[in-house]
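Have a look at the structure below, then the notes.
All protein chains of the complex are present and in place, except for one that has been dropped.
Up next, subunit A:
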Amino acid sequence: MAQSAEHVIDHVELFRGPEYQQMLAKKKIFENPRDPAEVERIKEWTKTAEYREKNFAREALAVNPAKACQPLGAVFASVGFERTLPFVHGSQGCVAYYRSHLSRHFKEPSSCVSSSMTEDAAVFGGLNNMTDGLANSYNMYKPKMIAVSTTCMAEVIGDDLNAFIKTSKEKGSVPADFDVPFAHTPAFVGSHVTGYDNALKGILEHFWDGKAGTAPKLERKPNGAINIIGGFDGYTVGNLREIKRILELMGIQHTVLADNSEVFDTPTDGEFRMYDGGTTLEDAANAIHAKATISMQQWCTEKTLAFVAEHGQDVVSFNYPVGLSATDDFIVALSRLSGKEIPEQLARERGRLVDAIADSSTHVHGKKFAIYGDPDLCYGLAAFLLELGAEPTHVLSTNGNKAWQEKMQALLASSPFGQGCQAYPGRDLWHMRSLLFTEPVDFLIGNTYGKYLERDTGTPLIRIGFPIFDRHHHHRSPLWGYQGGLNVLVKILDKIFDEIDKNTNVLGKTDYSFDIIR
């Protein structure tokens, strides 16, 4: 017996002992298993170019896609407003999933309600669910705003949110002047980044364009302020805080829209804060007067930025700016739009990033990387790798589209290190598996699910992306700003050095290279 009270062993060790191994071997008889030789043959076959071709010929099946559905993005954006409760109209199971998903990544509570539609609502529509649901949420959770989005059930049966909310208010679910912005977020269109865009646009539209016909439209009186939109981002806590620090350093009057950096990082001090921080509703309304709006992620904000531009503001978008040049562009844009000077402090921070790159870039130079993730994140990381002299050989985004591909391809073409590198829109991680077998790279950058690729192909995984379930707390450190660039550089370097050590540590065989200084 391997188990003991003195040294309790769990699943990691328990099943390796002879008793369990024998038991599992005997179990095989009942499984009618495939011939091991055949398993081996197919396993090897999946590594071939022939398999890759068949794999890439797939038209219908998705295997291990790297994207989620719209309402997740809507929930993520909604909790970025002061005391705002996301309310997803449709089946309740989806909401259980969004909450779990966000909690597993941030290791934080995630509050969100559902209108719990069931079979009868599928037949008669979900109006009653909306009416009762709004009343209950309002009374129980005392929100300042309820932001409504939809699951695919409500979308398929065609529930009309605008009309439903209006009727609910007439029936007294919530006070007539209570803010209930909404967005249709069909899961069968786009991905979570689309949902973020739709929800944020819905909220701005609500405040700026007359609260669904119940208030006068706001008239824009331009001021010097700048609005910032972070986009869907697993590093929202670290990133938005870093951006705010930079804006404060520069003395720029600003509003971060959908600022969920507090609600996903509350303290443990005996009190559960269901709501925390967030863009105030007043600031959300007043954001119309800003001089300009900057989006940190173009593909998270296509509709929102178009809407903002229609209201007369300058709009600028970035693609998840990571590293030196991208941060330079961001800081210069801030200065240009606000008319503020760039303080010496930022020049020093920049200098430190240059210093770090100069110190260590030789270790990254010429290394090949595969990257996957949301379209903007992929772009930002690829740009930084090029800057380091590395080659982003495969850049894959399941929720990237044609326009993304063109922009990616242009970026790759712009650098000598991008030659022979390729962007893959709409592909999944089973495609990536084929790429890694047939055109191997040195490192893989992606979310937690990349560990399956690391296991299968032996490509070391650097965890940057969403979701990260199996490593803790990285979302608290920024990837943006010069400081963020430094963090990304260190993450990459740590993995590179770990790999060199791992490959040179056989006593008396390879350990001449097991250097103490690198």
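Keep in mind that, in the parts below, contacts are C-beta pairs under 8 Å (C-beta built on N, C-alpha and C of every residue); 3 or more make two chains touch, one makes a residue touch a chain; residues count from 1.
Basically, contacts and distances are computed from a predicted model.
**Q** Name the absent chain by its UniProt protein name; which of "Succinate dehydrogenase", "Nitrogenase protein alpha chain", "ABC transporter ATP-binding protein" or "Carrier domain-containing protein" is it?
**A** Hidden chain, UniProt protein name: "Nitrogenase protein alpha chain".
**Q** In the whole complex, not just what's shown, which of A:78, A:191 or A:239 touches the removed chain?
**A** Counting the whole complex, the residue in contact with the absent chain is A:191.
**Q** Which candidate, A:58, A:245 or A:348, sits in contact with the chain we can't see?
**A** In the full complex, the listed residue that touches the missing chain is A:58.
**Q** Even though one chain is hidden, which residues of subunit A still touch it in the full complex?
**A** Residues of subunit A in touch with the missing chain: 1-6, 8-11, 14-15, 19-20, 23-24, 26-27, 29-34, 38-39, 42-43, 46, 51, 54-55, 58-65, 67-72, 87, 90-94, 96-101, 103-104, 107-119, 121-122, 128-130, 132-137, 139-141, 151-153, 156-157, 186-189, 191, 266-274, 430, 433, 449, 452, 456, 469.
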